[in-house]
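Up next is chain A:
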Amino acid sequence: MNFERRLELRPLVVTTAIGLLFATGAFAQDMRDTIVHGADEEPATLDPSQVEPGAGGEAVIFHVYDRLLTVGADSADLLPSLATEVPTRDNGLISEDGLTYTFPLREGVVFHDGTPFTADDVMYSWDRVIEMAMPEGASDILSDKIAEMRVVDDFTFEVTLNQIDASFLYSSVLPMTASIVSQDAVEANGGVAEGEPNEFLSGNPVGTGPYQLAGWNRTENLTIEVNDGYWGTPAFDNVRWEFGLDPDVRVLGLRAGEFDTVETDPSYIADLEGVEGVIVYGEGLLLEPLHIGFNLNIPEGVLPSGDTIPLDFFHDVRIRKAFNYAFDYNAFVNGALAGFGQVNPHYVPIGVFGYDPEAPIYDTQDLAEAERLFREAGVWDEGFTVSVVVESGSLFEIQCLILKDSIERLNPNFRINVAGVAEAVFDEALAQSPVEYAMWAKNGDPAADPSAYLETYAHPDGEWGEVHGFANGYADPEAVGALIDAIAQELDPATRADLIGEAQRVLYDDPMWLIGAQEGAVTAYRDTIKGMVIQPLWPRPSMNFALYDKQN
Partner candidate 1 sequence: MQLRDYIIRRLIVLPILLLGVSIIVFSLTRIAGSPVGVYLSHEMSAAEVLQIEQRFNLDKPLPVQYFYWLKGVFQGDFGWSGVASAPVADVFPAKFAATMELSITSAIVAVALGLWLGTYAGVRRNKMPDHITRIVAVSAASLPLFWFGILLLIVFWANLGWFPVGRSTNDIWESIAHPTGFYIIDSILAGSLTALLDALWHLVLPSITLGFGGVAIIARMMRSSLIEELQQDYVDAARAKGLPERLVLKRHAKRNALVPTVTVIGLTIAFLMQGAIAAEIIFRWPGLGRWMADAVVRGDQATIMTYVLFTSVLFLLANLVVDIIYAKLDPRVRLGD
Partner candidate 2 sequence: MSMEMSDTKSARPVTPVTIASVRGLKVHFQSKAGRVHAVDGVDFDVRDGETLGLVGETGCGKSVTGRAFLRLLPVPPGILAGGSVMFRPQTTCPDCQGDGCERCDDSGRRPAPCPKCRGQGCTTCDQTGIESLDLLTISDARMRDIRGDRIAMIFQDPSKALNPTLTIGEQLGEVFLQHRHADLLAAAGIAEDQPGWQASALRRLASQQDRGTDRLLVKLSGAMRRKHRAIRQALDERIAAALSETQIPNPQRVMQSFPHELSGGMRQRVMIAQALACDPDLIIADEPTTALDVTVQARILDLVRQLQTSRGSSVIYISHDLSVVRHICDRVAVMYAGRVVEIGDVEQLFTNPRHPYTQGLLAAVPTTRTPRGQLAAIPGSVPELIDPGPSCRFADRCAKAHGPCASHDPALQPVSAGHDVACFLEHPITTASRARA
């Protein structure tokens, strides 16, 4: 478009502005640049114990706190952070029985308030999360696994698990829950109380991270500045998150140069390609599969009035498979996602450990096969109506519309009602147990280890397994559960990879989800930012600003 012309007006204003600013001396000294980021969601809290997975606060916590371990930019491999070594069996930091982990800690690290970092702080931080057990937070990630924690000495910390858990180390990477807070700062400001939010920490993070909080104007912006006393590689530039802007405004701001980086999604990339000064980054995939859930645990009389399906509709594997065959994957990936994404098999996303590319996946619409399965299941002639609940106006809703179009085109007796509801209503609907809809759409939470996915989304006794009654649907629920348990406890990588591949095949034959796609990790940024890299394991939007250098 005529964007260049719009820019022409800017110098006029900017020149005047600069003139005035020099006069007042506001810009005079600070040599550091500020990376301005157009963010999607404002944090509700900056307290690691209370932040929701995937919420806006997680990205800030990621930058101002450190964890014991971290994930590098290039791979899912773990790297030392506040712990000086990654525990393995080989280096002896994991005990022979695989239950006790020892973390040697870094010395000479200080918190932003000047107090020194010791093993007590680690113990305190993790204890605090477990004890507060905030419903918003993810304390169970620690509390479910840890049997005991010990401070061995000032710089050695030990954890004993309930059972062998191959994914435990990844728990120590998560910004929510695993971030190390200053014991002194918390004790001086309210301490720890079960179920009670800590007001101080929700707005005043005291960590050891490469950045410290500089200012937070609610609903407008949040600024972090470089921590000059950082123990590790110092960050380059300060960062300011700008909040409250719609996706299209962020895209425009980026085009106009108001933002250096933005959080965006694939549907806006078309607006940014070829714009001067903007680089589109489109490598890799997010680890948040876009899924539609089948409810196998529907109580009598709760479904929306129009739904005609029997309560055990999704107990029949043929119907679940038929839905998977009927979905128009091409429309979703190449249409709605503008090609930024990949058809994804099931709950072992591409990019996590052990993903077997050889395993079969649902990746093309096969209406004939879908029809065959629907006929076999005996629903073809009678037809059905089913509602799928989803946040209105979201990408997930588009996924539902594609499902609707796919299914309804297959047979005019099939009806899918897309019940688009407000986000709060959706969250409340899903918080019910059992869920009062037969289907719903959203995306999965990212995790570094396949076990996290499999346990949450596939295990019959897992989070969704219980809510949705997967046990009613799996041909052999015990076998599936045992397989997933085995994956969680297998410490030998090769064996574990084989088991994961097997799980993929099992879940292909007995699907509990319809996964439309794995969304591409795309973003766009100004070409003044050097060192751009995106790691889907970092909190949304998967950026680590400490690695980026803004050069004017």
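Candidate entries met the following condition: all candidates are chains of the complex that A comes from, given by their letters.
By our rule, contacts are C-beta pairs under 8 Å (C-beta built on N, C-alpha and C of every residue); 3 or more make two chains touch, one makes a residue touch a chain; residues count from 1.
Everything quoted here is computed from the prediction, not taken from an experiment.
Contact annotation for this complex: of the listed candidates 1 or 2, chain A touches only 1.
Taken together, the chain A residues at the contact with candidate 1 in this complex read 1-3, 5-9, 13, 16-17, 20-21, 24, 26, 36, 41-44, 52-56, 135-136, 195, 218-220, 242, 244-246, 249, 252-253, 258, 392-393, 421-428, 430-433, 442, 445, 463.
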